[in-house]
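Each chain you see keeps its place in the complex, though not every chain is here.
Letters A, B and C mark the chains as written, and numbering starts fresh at 1 in each.
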Amino acid sequence: MLSRQTAVQNRAVQNCHAWGSFKAVNHCLELGDEHARPQHLRLMLDCAALCAFTADALGRKSQFHNRFAALCAEVCETCEKDCEALGEMEDCVRACRTCAECCRQVSRSDHREVLETASRMAPSSH
Amino acid sequence: MLSRQTAVQNRAVQNCHAWGSFKAVNHCLELGDEHARPQHLRLMLDCAALCAFTADALGRKSQFHNRFAALCAEVCETCEKDCEALGEMEDCVRACRTCAECCRQVSRSDHREVLETASRMAPSSH
Amino acid sequence: MLSRQTAVQNRAVQNCHAWGSFKAVNHCLELGDEHARPQHLRLMLDCAALCAFTADALGRKSQFHNRFAALCAEVCETCEKDCEALGEMEDCVRACRTCAECCRQVSRSDHREVLETASRMAPSSH
């Protein structure tokens, strides 16, 4: 049961990486103006890269999973607000919000439980 | 329709990254012996890292998508054979095979078509 | 002058990534036994991946540079201790220690100063 929960959490983190990388280049850069402001793109790239890192770290049962997840939640929340204020970023807003919620849960999870679960856990995309 | 096909292809590549990273550390290293041979783990890490790179490159409509996909297919096929010969690696065998097939398709795809599709395409996990 | 300091700091972070990735596969896996314990390799991989992420984030003048650097310092210190206790890991011990020190400095740096400097800063390897 937690195994299922963990898989759902991991998938939310990977999903946020995918939307962030995709939208930064194919949407923000192409729209230009405010969407292409360096500071917005830096935040999108921070968020996408941290999600990729975090998903991998959770997948390998990192002893720092709580810490990584807490930081990932914080960056996703910041990115969510920036995307919401900018407009035309609904996919990213949703992906960031879901990822942040999942990361908050992971950040409060018990270490032993996570490690035990991780052994039985399939990658998030199954 | 192609858009849907492209999303399925991207997802197969990300899935192969997820299984490779996950199994290398949580299965191969823990089983030890032949599964933990450096050359097998190098191949698993090559495969996982190349899949992550390729999925991102396809997502950003890279002009080199055919080249990257062709190389990714080759590495996945090699990894698939190594995992099959080793045994107890069914998940990885399957993920590598599906990824290799998808990458072969991408490697033969028409550039213009891919670029047009990419604009409308959602990340693979949706 | 600070520009020079920042370049030195970035370089220490990239250097730690390089040593971690290199030694995990070419030294720890090949030595086997305690060096190839999953938990040690997870820590090496955590450390190497976080250093790569942090170096890129510092390079792109991330607004979260203090936070990322603080976390990177913490992981490097943990990895340093684990490598020291294990023995035959002098290169990694040294790379982790230097990286942790530099990241501590970055984590205390003033935001405005970093952003100004970043504009003039060459990548760390020059």
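Rule of thumb we're sticking to: a contact is a pair of C-beta atoms (placed from the backbone, for glycine too) under 8 Å apart; a residue touches a chain by one contact, two chains touch by 3 or more.
These figures come from a predicted structure and were not determined experimentally.
This structure file shows 3 copies of a single chain, while the whole complex it describes contains 4 copies.
Going forward, only the chains that are shown with their structure count from here on.
The geometric centre of chain A is 22 Å away from that of chain C, both derived from CA atoms.
Chain geometry summary: the mean Cα position of chain A and that of chain B are 21 Å apart.
Spacing of chain B relative to chain C, judged by their CA centroids, is 28 angstrom. Those residues of chain A in touch with two or more other chains are numbered 56, 60-61. Across the complex, chain A is touched by residues 39, 42-43, 45-46, 49-50, 53, 56-57, 60-64, 67-68, 71, 74-75, 78 of chain C.
Listed in rising order, the residues of chain A touching chain B in the complex are 11, 14-15, 18-19, 21-22, 25-26, 30, 52, 55-56, 59-61, 91, 118-119, 121-126.
Residue ranges on chain C touching chain B, taken from their complex, read 25-26, 29-30, 32, 36, 38, 41-42, 45.
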